[in-house]
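To keep things clear, I will list the structure first and then write my remarks on it.
Only a single protein chain was left out; the remaining protein chains are all shown in position.
Letters A, B and C name the chains as they come in the text, with residue numbers starting at 1 for each one.
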Amino acid sequence: MNGDLDEGIKRLAWAREHMEVLAKIREDIKSSGALEGKRIAMALHVEAKTGILALTLKEAGADVRLASCNPLSTDNDVSLALNEHFGLETHAKYGESREEYYNNLNSVLDIKPDIIIDDGTDMISMVHTDRTELLDNIIGANEETTTGIVRLQAMVRESALKFPVMDVNNAKMKHFFDNRYGTGQSTFDGIFTATNLLIAGKNVVIGGYGWCGRGIAFKARGLGARVTVTEIDAVKATEALLDGFDVKPMLEAVRDADFIISATGCKDIVTDEHLQVIKDRCLLANSGHFDNEISKEALARHSTGKKVVRRFVEEFQLKNGKKVYLLGDGRLINLVAGQGHPAEIMDMSFAVQAMCAKYLALNHDNLENRVYTVPKELDEQIARLRLSTLGITIDKLSPDQEKYINSWHEGT
Amino acid sequence: MNGDLDEGIKRLAWAREHMEVLAKIREDIKSSGALEGKRIAMALHVEAKTGILALTLKEAGADVRLASCNPLSTDNDVSLALNEHFGLETHAKYGESREEYYNNLNSVLDIKPDIIIDDGTDMISMVHTDRTELLDNIIGANEETTTGIVRLQAMVRESALKFPVMDVNNAKMKHFFDNRYGTGQSTFDGIFTATNLLIAGKNVVIGGYGWCGRGIAFKARGLGARVTVTEIDAVKATEALLDGFDVKPMLEAVRDADFIISATGCKDIVTDEHLQVIKDRCLLANSGHFDNEISKEALARHSTGKKVVRRFVEEFQLKNGKKVYLLGDGRLINLVAGQGHPAEIMDMSFAVQAMCAKYLALNHDNLENRVYTVPKELDEQIARLRLSTLGITIDKLSPDQEKYINSWHEGT
Amino acid sequence: MNGDLDEGIKRLAWAREHMEVLAKIREDIKSSGALEGKRIAMALHVEAKTGILALTLKEAGADVRLASCNPLSTDNDVSLALNEHFGLETHAKYGESREEYYNNLNSVLDIKPDIIIDDGTDMISMVHTDRTELLDNIIGANEETTTGIVRLQAMVRESALKFPVMDVNNAKMKHFFDNRYGTGQSTFDGIFTATNLLIAGKNVVIGGYGWCGRGIAFKARGLGARVTVTEIDAVKATEALLDGFDVKPMLEAVRDADFIISATGCKDIVTDEHLQVIKDRCLLANSGHFDNEISKEALARHSTGKKVVRRFVEEFQLKNGKKVYLLGDGRLINLVAGQGHPAEIMDMSFAVQAMCAKYLALNHDNLENRVYTVPKELDEQIARLRLSTLGITIDKLSPDQEKYINSWHEGT
Partner (left out) sequence: MNGDLDEGIKRLAWAREHMEVLAKIREDIKSSGALEGKRIAMALHVEAKTGILALTLKEAGADVRLASCNPLSTDNDVSLALNEHFGLETHAKYGESREEYYNNLNSVLDIKPDIIIDDGTDMISMVHTDRTELLDNIIGANEETTTGIVRLQAMVRESALKFPVMDVNNAKMKHFFDNRYGTGQSTFDGIFTATNLLIAGKNVVIGGYGWCGRGIAFKARGLGARVTVTEIDAVKATEALLDGFDVKPMLEAVRDADFIISATGCKDIVTDEHLQVIKDRCLLANSGHFDNEISKEALARHSTGKKVVRRFVEEFQLKNGKKVYLLGDGRLINLVAGQGHPAEIMDMSFAVQAMCAKYLALNHDNLENRVYTVPKELDEQIARLRLSTLGITIDKLSPDQEKYINSWHEGT
């Protein structure tokens, strides 16, 4: 595999330097012995921060293999460094074909995992379909994304899920931060790199006002954009409005859109009907997990031709004479054209991952085959570690305040 | 009672004009007959928007009496207009003594209510202590505030609660909007009126980063302040930090504070230890429910004297030679010195109240004596009404998208 | 005159407490003797901060009389306190008729001023038309507003101006702060009081993107509004756009406007053509100097009736069946319904006024009959006083840096 080994090693060291919560948790897990000898199959975006999670689990005693959860999100330098410098078996390269992608997942599964750490639930899905021979050995899994949880809940409804899954995404220390501030910043890291265009003064349309969408919306405004939000949920739409954003149906929003950034977890957010009325030279980006939010099939149907006009930018000539630009092949723009979430964000998300792996190892006997919310205590522990690594202290309730909060007798 | 009848009538008309969701719900409840002949005892801040809720319930068929839930939050003009012009029995005046306050609650309870609508849980507390003869007739209650819910949950823990209570505060259409945008704006309405001082460039310390606290924090920043947040919850503290605010313990924050605004639902947020090191001429305001967040006892203990220096502003001369200013007697600054939440905000909150009253009337037989979350459907119905009165449409899932969201088979 | 003497005294004391720059300048002028025995005629908004300027000049040795520069901007309590408690002759009451307004200006001019301090240039205009007998004695004047300077420059073009005028408005320490942060905050003080309506989520249209307009625009956004700017200047329009605001012609902007706030210094910003297409129930406010920005003539022409629906709010029933609301009679909303600029802002603006009065007294022999920019040194002195009263220190150039900045030899 191509890659710059030295650069990969450096990038891992830089990430480690800025992932201090995970460092503290590694010591905790190691001394607990909870993951000693456990085999862990991981499918995540293979870049420096993920590398540190994998190495952390390894250093805490586990046997770890790593594949990518997305064909375009691997940092080859890091993949090389993990394999060659750190001896951590990694099956991932940038630009995998569909076949290579699934081969890599299979190679990682060959470790016969006790625990799966997944992002998007492709790997979990595989052990429920093609690799069912592995099910017996699996004590549980972690899932990183909203998208994956939606799929898992569908499995639960059909009684298809065969082991407990920790909903890492639902941990406050994950989705409050990773989805909101991580996606918010890194989406623009990707867009800056891909386009070198100005955000200030542009009409930026955000598909979805979930945690990711609102993170992107706030950062877009912080960069000077005029922001329009599309939603299917009336409560979230009202929130977006009172947060100062325009709210419109996508079919109306696309008419004035300079940028459309989708972050819904659903498909066909921009599709045939929108392309017919979209603003000329609109830029289309996706920050959702799968590359079906901006429909590439619809783009193909409505175009007379296409060409790469810049790295990460593909121009589609529409039949109506307009042009639109698809960024990063419609895949996660923050990972394809940017460097993914900032290290400090992944420090918190992966702290949840590591703590949940430990939790599964210690508690799997008492868990059912369903999706579990991360225990509140883990969230609080990680939050306290985060503040302490920053040197920030906060208030504590006095005994008197504690008593007051728990009483109903005092009044006006 | 003193008051300007004509001004009260006008203010009610103005509120009604801007409470369009409630208008639609009135028609719905009326035609359902659910509240026909029901006796409702209300204890809320008696100002124009509350008046419209009371009148709405009356117009929908109920028999309604109204008291104030706070001695300093009554708008006398509105109280007069409700009594004299609209014939709605209202027991409330601005500046009630403690005795008058409880007398008024008792007078309202004399209606022998089927339903209680409360704000802070003083009235609910009374029927569990002094007016237990009323318990038999009560089918349930609504509670408006975080503070009240905290008290009610303490009652539930002690098995003291004798009827079901709808946690109105927990409805998304209430706390997302009322606590955040309502408190955010109206706190500054009150502070502007009380002080005529500049917010831009000031160090504003916000006690608490719950929905109220973050609403105030964002508006303070929007007005140009440098904002510091104090918290006891590490997760919320981390959120405040990543939202761009300083996070400190109160004991440190007070040293540089130009304004301290408390919104925690707990007592003694600013107390003895803080007054010893507080910045000279700091302004102290409260946006929490009770007037014990800024400790008036501590102020008395640490002062050599005090005087009213302006309407709503009391100066305390501290023993260390500094001065501090208490705004609005430490009571809800947005209601004491301002006009309370904007009409459109209360339109949503009171839509929840009205819907919950209807819900109690229709479903009380199936409810236990505990605190109930507002059904999701009510939230969504109100949100859709809100958007529709604004002429805003949003997207809908296509059948194909609906299927996709509910399936786990599609992947990368 | 009606008014609450005690409240007026308190309000003046409160303002004095928060105008620390002016306090330091008073000592400076007093010890210089520059204004000893000088007669000063002032026409400003008569409220507490203005009172402190007048008292400051008096305490520095001048003989001062004060009138209002606007029929609706007088605080009667303050006017009473100035006259009765402080013995400073003040001719101003709230709600003056046109005749009373001009009578008051004349009474103040009867002092036979050496110096005029004006706001809007009505008083300066009078001594050039009806009271020309006073011209000989006048050594110069200060003008506070953009509007006034526009009028004075017209006079200069016609060689009509008979004494030097200091363009106080153009001082950085005035227009950077007073127009931007002062108008920004106090406009919403006025609107909150007048309407008790929500800003978040509303379409707020700002007429003009000068210093006042941009101050209002930023605060509107800070309060959660969606903001549209109208302009006649293409450069400013481009700035507004890149600051993240929508930019449209007024005729288009009014169609979706929930609020229109005008701050242009020109007339007929909202006039006949706009009223024909304006959004139903739009609220119209003015933050510009004169009450002709929202055309009251046009409102009269297009209405079938009107009524006061709330203090400071007049409803006009338009011929097309819609309603619009005019706030504060179309006069400066921040002074009519609010309390004017915050004390700390006026501290800086009036520091410029006081310094310019001293400057005129010392330098009038060398000045021509034209409009003068405030000397840069005065600005810097006031800025340094401002920072020092706040306890803020800033950096200084080292000798080496000073040399570097002044050299052209060093390069890449």
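One rule holds for everything that comes next: contacts are C-beta pairs under 8 Å (C-beta built on N, C-alpha and C of every residue); 3 or more make two chains touch, one makes a residue touch a chain.
Fair warning: this is a prediction, and the values are worked out from it, not measured in the lab.
In terms of the touch definition stated at the top, the absent chain reaches A, B, C within the entire complex. Touch with the chain omitted from the figure is made, among A:155, A:260, A:294 or A:343, by A:343. Of the candidate positions C:14, C:94 or C:177, contact with the hidden chain is made by C:177.
The omitted chain makes contact with just one of the residues C:33, C:95 or C:249: C:249.
Taking the complete complex into account, residues 198, 200-201, 221, 224-226, 241-246 of chain B touch the chain not shown.
Those residues of chain A that touch the chain absent from the view are 7, 10-11, 13-15, 17-18, 48, 181-182, 184-185, 188-189, 192-193, 196-201, 219, 221-224, 281, 308-311, 313, 338-340, 342-345.
By the touch definition given at the top, chain C reaches the unshown chain through residues 69-71, 98, 101, 120-122, 125, 150-152, 154-155, 157, 160, 172-173, 176-177, 180-181, 230-235, 237-239, 241-242, 247-250, 265-268, 290, 292, 348, 379-380, 383-384, 386-387, 390, 392-398, 400-401, 404-412.
Going forward, only the chains that are shown with their structure count from here on.
Taken as a contact graph, with one node per protein chain and an edge wherever two chains touch, the assembly is complete, since every chain touches every other chain. Put simply, the C-alpha centre of chain B and that of chain C have 36 angstrom between them. Counting partner chains per residue, chain B has residues 181 touching two or more of them.
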